[in-house]
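The complex appears here without one of its protein chains, the remainder shown in place.
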Amino acid sequence: MTKWYRENAPITAENLTDEWMRLKRGSVTRRHFLGVTGLGLAAAVLARQPGLFNSAAYAGDLGTTMSLATWPNYHDPATFEAFTAATGVAVEVNVFGSNEEMLAKLQAGGTGWDLFVPTNYTISTYVKLGLIDPLDMSKLPAFSQATESARFTSEGAIDGTTYALPKNWGTTGMAVNTAKIKTKLTSWKDFFEVAMTEADGRAMVHDYQLTTIGNALVSLGYSFNSIKPEELAKAEELLIKVKPHLYGINSDYQPGMRATDAWMTMCWTNDGAQLNRDMPEIAYILGTDGGEIWTDFYAIPKSAANKPAGYALLDYLMTPENAVKEHIANGAPTTDSRVLALLPADVTSNKIVYPDEASLTKLEFGAAVTLTDPARAELMARFKSA
Amino acid sequence: MPLTPDRKRQLVTAALVAPAGLWLFVFLVLPFMAMVVFSFGERAPEGGYQAAFTFAQFANLPSRAAAFWNTMMIAPVGAFLCLIVAYPVAYYLAIKSNPKYRLVLVSLVVVPFWTSLLVRTYAWMYILGSRGIPNLLGMIGIEDVRLLNTPGAVLLGIVYGYLPLMIMPIYVSLEKLDRRLLEASADLGAKPVSTFFGITLPLSLPGVMTGVALVTILLLGEYLIPQLLGGGKVFFIGNALVDLFLQSRNWPFGSAIAVTLVVVVVIVLSVAMRVAWKVSGSRQVDLV
Partner (left out) sequence: MRALVTFVYLFLYAPIALVVLFSFNAGRSASEFTGFSTMWYGKALGNTFLITALQNSLMIAFTSAVLAAVFGTMAALGMQRLSARGRAIFDGLFAAAIVIPGVVIGIATLVALVEVFSFLNPALASIWPGDKPPQLGLGYGSIIAAHGLFSLALVTMIVKARIASLGRDIVEASSDLYATPFTTFRQIVLPQILPSVLAGFLLAFTFSFDDFIVAFFVAGSKTTLPIYVFASIRRGVTPEINAIATMVLVASLLMILIARVLMRDKTTKAHAGE
């Protein structure tokens, strides 16, 4: 199933005639013939309409549609178009604003997702709740464990079983429109102060407990992952004080930043890189007082309706030639040295995407306990409804 | 065995109401009972529901007091603004407009209902966002106006979304009004203003009450407009509910809030009906 593009290697004229005769004799199926000769790929590219013509070629058991749950602005749309052209499987993309939202959907049952993008600290909970399957690595030949950076990818495996493969790592910093805000921000403490003064009515925080509460904690000198009641109470006090000054509470902040409705926001690496690429006045800054470092993974829900397609897309995305295009478009740093080698110099030298090691030392990975901690969930809800 | 006519009549009646009765029972009564049961339960450690018997969820209601307060304030204000805009339109349509075009004009009020409210609200996100009205204001020298994600934007969205629902009942009540009354009043030398306050307005009050009650009740459960035009900052109970089920996964607390919301709706409705009876002097109030 997942080998189809390997089979599409160039074919010699003799081979072609040979195969053609075998097809005529009836000793090979049409599917085999199309696969071997590469005609399948050509046909698939021609027939953009999924399932119209090409499905018989090789995508038979992949179905015609699949569903992916991911984050806003996280992929190159061209990736899915290419995948559809190659396999006949159209990819439905659903975006979410927080890991909680993804978990809530999976817990309520019947999401229909065949592949989704959870963050490092959530994987142990998904496994514990039996919501994701161990990955069948034989279906993912394009993945290479040896070239992955263990620093970022260790949480994908639990007790030696791989449940998730890394998509990219990244940081949570702040994006600041320097044409509008003259103060130089360097820390989360600055972020919350400027949000109440110079950026009054123009600052955004995520609709996501981990980063919004976490960064408020950091600004007060506590750990990003704290669940200590007295520290959370201080963070709540700060957030409630800031709230009347905010522009919005929303994890999809790119539209607001691009329209300059919002002037600064909590921001993930990839969004920071995309915003800075199109609007150089938007700077991406890591807090000197701390913040989050993370890895997003791909995992396949137990309830997936079309697992073959989920595996096919995952393997497609793990192929360095495909992944490199994703990384150029999305702007998040890769965990795979094969991909790093293929990336152009202007990406690898981009300090937003690959910051100096020194600026990362204070950052923390999210902790699993924050995902299910009722106190943090309630704090976020009280903050939003205040 | 031959059926007696009485027995037969009963069977036919039962057969007629059975499907609706079953539907109401399975998809209204049972779910509501399940929700009440859930509201006495506990949140499971990873979220969801876990059986228990506790009043903790109801005791925690004050933590959403702000959302309740927002909703209880903005819903009537929204309904009132709707009324202020809707009444002149309904009055014009029913009394002043050329009867030849009346039907077309009335239809035009309803037509927006046929485009997705979501798409129309999205259009407002554009109009109120930096590239819309603030951009135009910038051209005449008023810089950096912010309209989106404010209570004002939410109110505007409410008036926009619910206006047809307010215009229609008022129009219907004004249209039923006997025009000879107005002529008689004018013949007797009453000024138009006193005719309006003496005759037209009192007679259209049932329609006004229906409209206000309808819009207020629908607003109590609103989610989309505050979500899209309030930027997650203007929070209704509907938004709190969605968050509890789709973010913090606290099903028991969500159920307790939902039960409370239903109680609030019933109270608002019964107060509105009582006022309507007093005003109209009859016990006939059409809600649909």
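As written, the chains take the letters A and B, and residue 1 is the first residue of each chain.
Everything that follows uses one rule, which is that contacts are C-beta pairs under 8 Å (C-beta built on N, C-alpha and C of every residue); 3 or more make two chains touch, one makes a residue touch a chain.
Note that the structure is a prediction, hence the values are computed from the model and not measured.
Only one residue from A:124, A:254 or A:337 touches the chain missing from this view: A:254. The set of chain B residues touching the chain not shown comprises 9, 12-17, 19-21, 23-24, 26-32, 34-35, 38, 49, 85, 88-89, 91-93, 96, 107-109, 111-120, 122-127, 129, 131, 160, 163-164, 217-218, 220-221, 223-224, 228, 238, 241-242, 245, 251, 254-255, 258, 261-262, 265-266, 269, 286-288.
Where chain A meets the chain that is not shown, the touching residues are 48-50, 64-65, 67, 72-73, 90, 92-95, 97, 108-113, 252, 254-255, 259, 305.
Going forward, only the chains that are shown with their structure count from here on.
Our note on geometry: chain A versus chain B, Cα centroid distance of 39 Å, whole angstroms. Note for the complex: chain A touches chain B at residues 98, 100-101, 103-105, 107-108, 125, 128-129, 201-202, 207, 209, 243, 246-250, 259-261, 372, 374, 377-378, 380-382, 384-386. Per the touch definition, chain B reaches chain A in the complex via residues 43, 45-48, 63-64, 66-67, 70, 129-131, 146, 148-149, 231-233, 235, 239-240, 243-250.
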